[in-house]
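With one protein chain held back, the other chains of the complex are shown just where they sit.
By letter and in written order, the chains are A and B; residue numbering begins at 1 in each of them.
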Amino acid sequence: MKPNTELPGLSEYDGGKEMLLRVKHDGELIQSILELATKKGIKAATFTAIGALKRAKLGYYDQKNHKYREITIDSPHEMASCVGNVSLSDGKPFVHAHVVLADERGNTRAGHLMEGTVFAAEVLLRRLEGPRLERKLDAVTGLWLWEI
Amino acid sequence: MKPNTELPGLSEYDGGKEMLLRVKHDGELIQSILELATKKGIKAATFTAIGALKRAKLGYYDQKNHKYREITIDSPHEMASCVGNVSLSDGKPFVHAHVVLADERGNTRAGHLMEGTVFAAEVLLRRLEGPRLERKLDAVTGLWLWEI
Partner (left out) sequence: MKPNTELPGLSEYDGGKEMLLRVKHDGELIQSILELATKKGIKAATFTAIGALKRAKLGYYDQKNHKYREITIDSPHEMASCVGNVSLSDGKPFVHAHVVLADERGNTRAGHLMEGTVFAAEVLLRRLEGPRLERKLDAVTGLWLWEI
């Protein structure tokens, strides 16, 4: 039985509610999930992922100055954890993901995932059906948070 | 379409099976999930969360002496991962969560989440329907474990 997919690397389960994505080698993780959401018309979802990245850019949000600091990871790491969600921003799918990376000794770096170049990655995304989930600028934090 | 909620920050999906909670700024994460479980009559659930905390108290369980050591995190951190569940203890909802935090350089601290003051947090909780899931003191570990 061949998977019924429209996207390379995608296999759908439970009537399309659950999606497994094998992200392509050298693909960018956030963009790959965004492309999946866009092509499948996903407006709200949650996901987890594991695998390995060639390099990544992490973010730490400065809670006082309301700015992201970038943390460059320029060497191969295991992706020990990736947890995230899909919502809407300006009516279009938006991916928010946090990640924990591990080096060859098991030492870790973690934060908001800005960019990650995939060595290999297995994503499970679960589509949510219900109220519109739109992000809006929150004055208190300076972040685009769910408008609920 | 406005979310159908009884709690501020809550939006329900898939007929109430999946719940997204935007925890309020300065709210306490464990208490916020506990309040959600109590108000919605949730007796068993699993959840993940990402976001950022202003400060936190972590726990490490000493497997020999059967006591928790507390680890105080008194500065802002990204919440790179939070995985947990809801079960019953003495017939009332009980929240068990573990967390990975990351500082401005991406360095991490992790453990059992005792308390976390929220800067911003996005929780996805999935309600489980089935057998009663009650915790009971386990003599071997000294922990309150699922009685299954």
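What we mean here is this: a residue touches a chain if its C-beta (ideal position, glycine included) is under 8 Å from a C-beta of that chain, and two chains touch if they have at least 3 such contacts.
Predicted model, so just to flag it, every value in this text is computed and none were measured.
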- [ ] Determine which one of B:22, B:40 or B:96 touches the chain that has been left out.
- [x] B:96
- [ ] Taking the full complex into account, find the residue in B:7, B:34 or B:143 that is in contact with the omitted chain.
- [x] B:143
Open item on the list: To test your reading of the contact rule: which positions on chain A touch the chain that is missing from view?
Closed with: 1-5, 9-14, 18, 20, 22, 25, 48-50, 52, 54, 76, 78-83, 100-108, 119-120, 122, 124
- [ ] Extract the touching residues of chain B with respect to the undisplayed chain.
- [x] 44, 46, 48, 58-64, 69, 71, 73, 81, 83-85, 96-100, 108-112, 126, 128-133, 138, 140-141, 143, 145-146, 148
